[in-house]
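As structure tokens, the structure follows; a few thoughts come after it.
One protein chain omitted, others in place.
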Amino acid sequence: MGMTIAEKIIAAAAKVNEVKPGDIHTVELDRLMSNDGTTHLTIDMYNKLKNPKIADVNKLVWIVDHNVPCDSVKTAASHKKMRDFAKENGITFYEGAGVCHQIMMENHVTSGELIFGADSHTCAYGAVGAFGTGVGCTDYLYAMVTGTSWVLVPETLRFNLTGKLREGVYARDLILTIIGMIGANGANYAAMEFGGEGLHTIDMSGRIAICNLCVEAGAKTALMEVDDVALNYLREHGREPKHVFLPDEDAKYAKVYNIDLSTINPIVAKPHFVDSVVDAKECVGTHIDEAFLGSCNNGRIEDLRAGAAIIKGKKVHPLVRFLVVPASKAVYEQALEEGLLQIFVEAGAIVMNPNCSVCWGSCQGVIGENEVLISTGTRNFKGRAGHKDSFVYLASAQTVTASAIKGEIATADMV
Amino acid sequence: MEKFSGKIWVLGDDIDTDIIIPTEYLALKTVNDMAPYAFSPLRPELAGQVKPGDIIVAGKNFGCGSSREQAPEIIKALGIKAVIAKSFARIFFRNSINNGLLLIENDKLRDVVSEGDEITVTLNESIEYNGNKYEIAALPDNLMDIINAGGLVKAMRKLNGLD
Partner (left out) sequence: MGSTIIEKIVRNNTGKEVKPGDIVTVNVDRVMIHDIFIPFVASKFEEMGFTKLWDPDKVVLIYDHLVPASQVDDTRHFKVGNEFVEKYGMKNIHRADGICHQLMTEAGYVKPGNIVFGTDSHTTTYGCVGAFSSGIGYTEMASILGTGTMWIRVPETIRVNITGKLPKNVMAKDIILKIIGDLGADGATYKALEFAGDTVENMSVASRMSMSNMAIEAGAKCALFTPDEKTAQYCEMELTDRERDLVGDKDAVYCQVLNYKAEDFVPVMACPSNVDNVKPVAALEGKKIDQVFIGSCTNGRLEDLMAAAEVLKDKQIAPFVKLIVTPASRKIYLEAMKNGTIATLAASGAIITHPSCGLCCGRTGGILTDGEVVVATNNRNFLGRMGTSKVEIFLASPKSAAACAVAGKIVVPK
């Protein structure tokens, strides 16, 4: 019987010929990413083991990205613990070089890999056809020590894309639309698989944005059919695929969705749920205090270009704090070279160092009581960006930038 | 002249405003919210143990550093009756006067006292400790005017015909 991409990757990692949804398999992991959200806890558990050892240190990538630069003595102690451990054990380590998933995409992930990340948005790696999934630190520790883990084979939801996104509509609008359509638990435990001719029209940045956000529909992972766009991306970054898995024609899907990209509109997800999506036009005029362009979801060069094109020669509204945070050092340097950062700085934006920033919401750019943020980040949960009584709207880079100029939610055609 | 006695807390030279109240706590809503963190980098236990009427005796340059007026306000909020130091930093000095925190300069006392001892102060005249008297200078008139008005806020209210 045919298999989906997720099933094929698990079968290969489990060294079996065939798997089906509901099976539990022990798998060999290709890569293990962890960040400063939880690594200090993993280290504490590791140090309590009787005979602690790392199965294969080359598989580990540790990234300090959530609180950079460090915001408190508590965080400083966690960072130090992580840094010292990485140094002692020879673990690949990044600090201040950007958001973990972006660093992984730029430097490590390749097609066909099975990757655990101690972060829910690890599903982003599906953009190059890698099975990335978020785990807690106990699972992470087990994988770190044994090099293996168990996985429950997920069902797969298939998304056949046709057509092309219209001008001013972004991959982010597409995935928010899908989440709105299937609901915040619409893909619970499942893999979301994307293919079809429409996929070829979406660039890598858009693909990462789509896969990254699938966890907001509850998905275990997201996977895209690898095509020339993905292969070129890998090669430009000096990597070859481990294995390109395409779904079998007779693969079995729990559900199939056919989406015509040309029907997608600019979307806003309203507080406090990612699936609370409406046409951006419905939110026009909503007062905002802060706008955020960045994150592993929408802080890539393409997003900065989209924002810069809108704000060039204009000014940020005086009462709005507009944070622009490139997703990685590479993105920052590229944006600097293209003059995009200069455009944002001239316009009055706050251009920060690559990091999770207010998407993580524990320090940089947090919002206060009753304040409103419009964000290209991943989540709009209650209190996510600061005070428990504050509000986050999610939108595309264009909508966020237009809103920063207007001082209220606005679409790109309004500025 | 006003006379009072109190138990003393002894601190060293150059007690800066970051020690008196670290920046981390400066944006808390009120001075009372900040008071528990007073002196925390140096003496984290102190704020919790100070009793109203206690006196701080310190070395030179007390209050050096930032202009943060929370520093004298917090010391006052803890119930400290006076700070006696070998010398005071300028901005801290003005801020204390403006808030009615009594500062006394004396360059000998610090080197002879021990923490927990009791001293008696006669305002603008002397300090008594262990049977010895330590002379202190009187404050200039313009400062006494602010103190007599009850601090700068009250002086300004008077100016605006409010009190």
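Letters are used for the chains, namely A and B, taken in the order the chains are written, and counting of residues starts over at 1 for each.
Assume a residue touches a chain if its C-beta (ideal position, glycine included) is under 8 Å from a C-beta of that chain, and two chains touch if they have at least 3 such contacts.
Remember, it's a predicted structure, so these values are computed and weren't measured experimentally.
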item: Absent-chain contact - pick from A:24, A:76, A:152 or A:181; value: A:76
item: Omitted-chain contact residue, chosen from A:95, A:139 or A:248; value: A:95
item: Chain A, residues in touch with the chain not shown (by the definition above); value: 68-73, 75-77, 79-80, 83, 87, 93, 95-96, 289, 318-319, 321, 323, 329, 332-333, 336-337, 341-342, 345-346, 348, 350-353, 358, 363-369, 371, 386-387
item: Missing-chain contacts mapped onto chain B; value: 14, 16-19, 22-24, 26-29, 40-42, 60-61, 64-70, 72, 87-91, 94-95, 98-99, 140, 142, 151-153, 155-157, 159-162
